[in-house]
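Note that one protein chain is taken out, while the other chains of the complex remain in position.
By letter and in written order, the chains are A and B; residue numbering begins at 1 in each of them.
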Amino acid sequence: MAYHKHATPNFRNLIVRPMWITLKAALRTFPIIGRSKFLQSHGTSKPYHGQEANLLSDAEREMYTAQAHPVIGQKYAPDRETTELFPHFERPVTVMYPYERLEEMEPWLFVPGNYNGRIGVIWETCTACKACVRICPNDCLHMETETRVNVLDMTEEGDENHGFGVELEVGGMAARRLEGSEEAAANFQLSTAHEAPPEEYEFGEVINLTGDTISVRWNASGTVEDVAAGEVVGAEVDIVSGRIDLGRCMFCGLCMESCPFNSFFMTNEYDGMSGFTREDLWFEADRTRVLPVQHAEAVDIELAKRADQARKKAEKAAAKAAKSEA
Amino acid sequence: MILLATEDVLTIRDWVGIATDFVSENTIGMSRHWEYTDSVSNFLTEFIMCVMVFGGIMTTLLILLWMERKLLGRFMDRRGARTSLRSLWVGENGVTAGEWWNQLPFGTGVPVGMLNQFLNEVAGNDHELEAVSRVKNRSYHGVWWMLPGFFQNLADGMKFLTKEHMVPEKADRYVFEIAPFLIIATTVMCFTFIPLSPNFYSNNSEMSILFLMAIFSVAPLGVFFAGWSSNNKYTLLGGIRSAAQLTAYEIPLLVTVLSVVVLSGSFNLIEVIEFQADSGVWNIFLLPLGGVLFLVAMVAEVERIPFDMPEAEAELVEGWWTEYGGMRWGLMFASEYLRTYAACLLFAHFFLGGWEAPFEDTIPYIHYVPHILWVFLKAWFMFVFFVWFRAALHRVRTDQILEFGWRWLLPLSLVNLAMATALRLWVYDGINGEWPLLIPILITSISLALFILLSVDEDPEALEAQTRPFSVQTVDVASPGQHRE
Partner (left out) sequence: MAEMWISMGPQHPMTHGLWTLKVKIDGETVVDTEPDLGYIHRGVEKICEARDFTQITPYADRLCYASANTWSHAYIYAAEDLLEVEVPERAEYIRMVAVELQRIASHLMWLGAYCPDVGNLTGMVWCLREREMMMDLLQELGGSRMHYNFPRIGGVKRDLPIGFALRCRAKLKLFLDRIQEYEAILDESTIFLVRTQGVGYAKAEEMINHGVSGPNVRAAGHNYDVRWAHPYSIYDELDWEPSVERPSIKGSDCYDRYRVRVEEMRQSALMVLDGLDKMPGGADTHYQSGDPAILGKAPARAAEGQTGFHHFEDSRGESMFYLAGGGDERGKHPYRVSIRSPMFITIPYASKCMIGYKIADIPAIMGSFDPCIGETDR
């Protein structure tokens, strides 16, 4: 019934074998004697099942250290038996957190983008599409958005900044000034008012842009109306606040994958997120920083993408204009 | 008057006697109760010796516990936390217990603060982590050589003082309260009979070994009380297992001790050691089987792995002392280690020559090393074996423990007793008082040969026949319903 070569309940196995193996393990934890060949796991044992017992062949070592990736250049010891600085002095495997941190000792474990750490959002490139909110299995993400008229669109014609706000496009938002809103806004006294400031614009979705009129489906009434081009200005959906409830988050990473605008990341941070109350775990925008390098790269990528899209649209519009003229 | 073969540098009992005589003469001797001078002096001597012995034992118990933790860490290939010294001044969780020395009265804490400052400047790490550099305290993590983790158990002890003492509702209250006293008191009393030096002991009665073993054996009764009275099925099981196990191992233990007594010719512990000194050979070389038996029986008596069924946390979750809290539990936990310590000291006294230095006659000036140091070194060396057993071996099942005790240890201890009797009667030369050198060499080499013979007893052909590749020779792909054939 026993299928290990030495597995018989005899005197040798009573104390000799177990005590010798624990002594070996203990001696291996000391600096210089621990590195002696006699004590290693693969020191004197025969290889199993025909496999080579050596860790790395020379060819493998050559091949891997030749790559340019920063992770490869490190001398790798599989069990943290040694570090580069103290090849004979480092044992045992315990990492003395918080004095030693694992991401400094083994950075390949904490590659940002691979590691499911704390959530990080780049709010500059976020368009509030709410894909992350929808994909989260636990409803951790809360995003409050608002439809607004860009401040540049509120300038008068003739102002140098006029015309640089949000462009109207199909599927985007349009805003029309409500009647009487200018007087109401001028009469409104914020300091003594008991109600909210009056609405200045009404918002709707742009259905059609061809021709002279613009078809807009208003949000309030739901009806479609054709309006003249000068009556409406473009509006945009902006984030008012974003919040991640880390208490519910299970760090699955689906939100990172669902973001189409390269704005949602999981950093490689695993500590510093604790608090004393559940509300402490609601991370507002200021606590969702991303690594500077990751941040800059992602913003660059996203802006380049958008610039590309804008250029393509401009080219298409120019081509259409040229065609219509011709 | 005990004959001393070698003199000790530290004749502590004499010095204490001189001091108490002096004090007594100048206080009682000058008063109208002058006839009580001697008795007061003797009482004070005994009292101070008790305090010193027990204080020394409790202090060196910290060393024992420290050794266990560090050794277990090494055996298990891990490094234990080394920051206990640091924890005395840096608090956690935003609440700094730091700079506690400022709370001490009369400014006694100021030098502590200055020492802390100095150590920080000399050996501290400048760490930007907030957890580490709080209240201007830096970590001593770099200074690992400064007794890492030594005060951990002291901190543990202080923690136990702050915990609640609970008595379960339907427990038998009086028995519940008496049990810890039985255990702890008898354990502490053992140390009165263990001398640390021919001149540093608390009690040296003529039959000290008999008293010692008798008192050592009362603790199982206390364990049974504790297990029974807690009104808890688990502790009941633990108490019963413990009672059975300790009873089973008392007898081999006592027979082994008897064999040492027979060999040495006296029930007095100091005389046993003097016998080893006079005859020139430590008892372990004459009775190696006895040494092994004593070690095994003691491991079972103090309920350590591999014999720790009564408190096995896999089933009984702390066993017979589950319901105790606070310092009662702390002292019972300490008493387990005190009993281990007593076992190690006794092994050193019975078999390793007590306070005699090895090769005493050949190494010059070795008798300047105080005897207490030898005793402690030998005891701590034996403790390494206790810890090694704990790290390497599994827990034996209760009925297997009992079987081992009654069927194996008892006959072997009788064999050992017979050997000791034979040695004493027919080999020991009573006139010269020394063993012929051939005898211990012969005995030791025969024992080692037996050990090696037993250890390599393996039948290679039978093992080869047993070996097979790990999977079944004929492997066929299973199909649905195949097993119904």
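What we mean here is this: a contact is a pair of C-beta atoms (placed from the backbone, for glycine too) under 8 Å apart; a residue touches a chain by one contact, two chains touch by 3 or more.
If you're wondering where the values come from, they're calculated on a predicted model, not measured in any experiment.
Trainee: Touching the hidden chain in the complete assembly: which of B:M309, B:A357 or B:I372 does that?
Mentor: In the complete complex, the chain left out is touched by residue B:M309.
Trainee: Which residue, A:N114, A:N208 or A:S241, contacts the hidden chain when the whole complex is considered?
Mentor: Of the listed residues, the one touching the omitted chain is A:N114.
Trainee: For chain B, enumerate the residues touching the unshown chain of the complex.
Mentor: Touch set of chain B with respect to the missing chain: 72, 75-78, 233-234, 237, 241, 305-306, 308-309, 312-315, 317, 390-400, 468, 470-472, 475-479, 483.
Trainee: Over the whole complex, note the residues of chain A touching the chain we left out.
Mentor: That gives, for chain A, the contact residues 1-4, 6-14, 17-18, 20-22, 25, 41-42, 45, 48-49, 51-56, 60, 64, 67, 69, 71-72, 76, 78-79, 93, 106, 108-109, 111, 114-116, 135, 137, 250-254, 257, 266.
In the analysis below, only the chains that are shown with their structure count from here on.
Trainee: Report the inter-chain centroid distance for chain A and chain B in whole angstrom, where each centroid is the mean of the CA atoms.
Mentor: A distance of 56 Å separates the two centres.
Trainee: So in the complex, which bits of chain A are touching chain B?
Mentor: 2-3, 5-6, 8, 10-12, 15-16, 18-19, 21-23, 25-26, 28-30, 92-94, 96, 98-99
Trainee: With touch defined as at the start, can you tell me which chain B residues reach chain A in the complex?
Mentor: 71, 73-79, 82, 125, 127, 129, 131-132, 139, 141, 388-389, 391-393, 454-458, 463, 466-468, 470
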